[in-house]
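One structure coming up, written as structure tokens, with questions to follow.
Just one protein chain is left out here, and the rest sit where they should.
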């Protein structure tokens, strides 16, 4: 990994990177990003945004460009979707993260997004990585379905080498032989990233498991493993979702998850202080998990 | 999964199984099993047993028969190893779990062991499964390196169908393309097992990660995901270990891990009570994680 | 691989091993092993044996002990099955290969079998490997579902280190993400084995693909890749087969496959001679493929 000069610590006592998205400091606070898989309509996006804001989410997610396995599946609303996300941000104040899939779109999508997401199928889309590397805009880089930590960090390196240092990694499950879950969430990558790199890492248990019942336990486990946050899919009415309906939390379920996360942070944070762990600008849970 | 009449709930509101090993109730309390990969000598096993007892472990692990990839690697001490484990149990009072690899050994190894372990490479050794199915002795069934949840539960079904209902599942990492970790610990299998089956499940972060630095965060994440316990490798002097030395905790590190686990249990248990979660005979953490 | 003193060439110009099963010399002639997945009845096994003999097969396969994922699936006829295989051998003169799954059975099953098969799920059943290593009987060692070449050769090493030098490797497909085929046949392992080891290697396209339509092209491709033979499932009436019915060739299809293999051998063998390739005791096709 020595070749990866910018993304890997290589033994140097580098300061951990904190990526600022709007007023949210990822890498410092435990962050919750929530919202629909894709923006489907004004009412769907706004209602969902209000619900996640009310429950305490820190950032809004929503896709306007959807990379879909089949050309006949819903491909997203495009510019119209971005405009709806802008309305949601204006109303809720939540910073917006949205996916970009084409190097030609990077510049103008950046006008609407607070953070650009590179999806799992585009992790090694090097043209796209180079393009977001030229922007002054945070990038959320999802891990490829089949990729190793080294390959993932090499993709982060493409962005960093382009001059953009605001990269957040997102573990979203890898493909394995298990069929009960949609993918296999690799939580051991969280402390592994902390060990090797200075970049923040969050976890997406929605795509990682693909099962409603597993999202809460895996969110808590992500927190315990030291993640800097989670990203979850929420839909104001999951039964009507145009994509990923089986893994979309309702506002009620999301609110329950937020309650648990807060209680855990409270309970464990208190202990951490009592436990006299040196606190140096990071959230207490991640410290406790190291 | 409907075919799996004994291991799977199939919609019925079955009571969760509690497996009693000595005085330890697995499936009720969060259990910590610790000890060396293999029994190497009297002093190694006894010193390690004393250390894990002192730190608060509930059960002692140690291999007398070691399935090794190469025929030229250390294969375990056999009967001599079992006798050393017996001494360790007598002195510490800790119940002993040890691996059995041959159907011809099941009966006499049972004289020495409080729980029989079926290793990952033997998960689908059906002759061995049938043999332990005839015993009145708890069985710890590790997940195969490549196996799905359904295949794993089918192997548990072999044991249950033989008449032995005392089965504990153990997630120990599956083989993926990631090379930074030895295997990939699949923590989402923990709530998946809870959802489908009534059997207890514990996690082995030592084999699951193969890296000392990842054992603690993944132990805490296992607890958060709702596991009924963990199994970790401890060696009184890891530098001298004959196998798996890179993943063996020293007594000092193990003691630190136990402290953290206790604090988390305390902190979260308290909250759970306050949170008015219905408590029905299971440890508060697992409840919190559901 | 240097540790594998017996199975790997390690640069030495070792003579290729020829394993003699009855009058069949595996590693010299291109060999076809055929027969039912499992022995189901006298009429099924005898009719199938007659059919494969008539079509030109060199050896008969048939399982009396079936390792099955579920305990409720047909587990084989056991001793009764072995006696039926003995009848089939007496009538057709074909040597018999049958699977052994339990170290306690190795000795007495050897009384009935001309070659013992170690199945894919038992590749790393080291007790079983050690037991067949003590016998003076050829062993067909199938590759594990998930195993690397090194792990496979290490298992061959267990048998060789026990004193039994008559080992034949059998590629039968590995588990991948592809679902159209039952497994993924790894034909590149054939020339890889030839390069590293002196042991013969055959290919099982029935389990390797799990699809009737793919067996013929993959048999021809195995021959082209330099394999020492193939093993295919044939059933005198596939619609009635108790296991693997979707991949069992009828006698008519098998006979057609044999015709093609013979023609290819004729056509290519002729060319090989013309092509002035040095022929040194191996079948011309494998030479051509090197």
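Read from first to last, the chains carry the letters A, B and C; within each, the first residue is number 1.
The rule we apply is simple: a residue touches a chain if its C-beta (ideal position, glycine included) is under 8 Å from a C-beta of that chain, and two chains touch if they have at least 3 such contacts.
In this text, all values refer to a predicted model and were calculated from it rather than measured experimentally.
Visitor: Considering the complete complex, identify which of A:58, A:154 or A:247 is in touch with the unshown chain.
Guide: Of these options, the touching residue for the absent chain is A:154.
Visitor: Per the definition of touch given earlier, which of C:20, C:70, C:165 or C:181 contacts the omitted chain?
Guide: Per the contact definition at the top, the residue touching the missing chain is C:181.
Visitor: By the contact definition given up top, give the residues of subunit A that touch the hidden chain.
Guide: Missing-chain contacts on subunit A: residues 3-4, 67-72, 101-104, 121-122, 124-127, 145-146, 151, 154, 157-158, 161, 175.
Visitor: When the complex is taken as a whole, what residues of subunit C touch the one chain not shown?
Guide: Missing-chain contacts on subunit C: residues 146-150, 174, 176-181, 184-192, 195-196, 208-209, 211, 213-214, 216-218, 220-226, 260, 263-264, 266-268, 270-271, 275, 288-290.
Everything below uses one rule, namely that only the chains that are shown with their structure count from here on.
Visitor: By how many degrees does subunit A turn when fitted onto subunit C using C-alpha atoms, rounded in steps of 5?
Guide: Result for this pair is 180 degrees.
Visitor: Please report how many Å separate the Cα centroid of subunit A from that of subunit C, as a whole number.
Guide: Comparing mean C-alpha positions, subunit C is 49 Å from subunit A.
Visitor: Measuring from the mean C-alpha position of subunit B to the mean C-alpha position of subunit C, what distance in angstrom results?
Guide: 37
Visitor: Which subunit A residues touch at least two other chains?
Guide: 177
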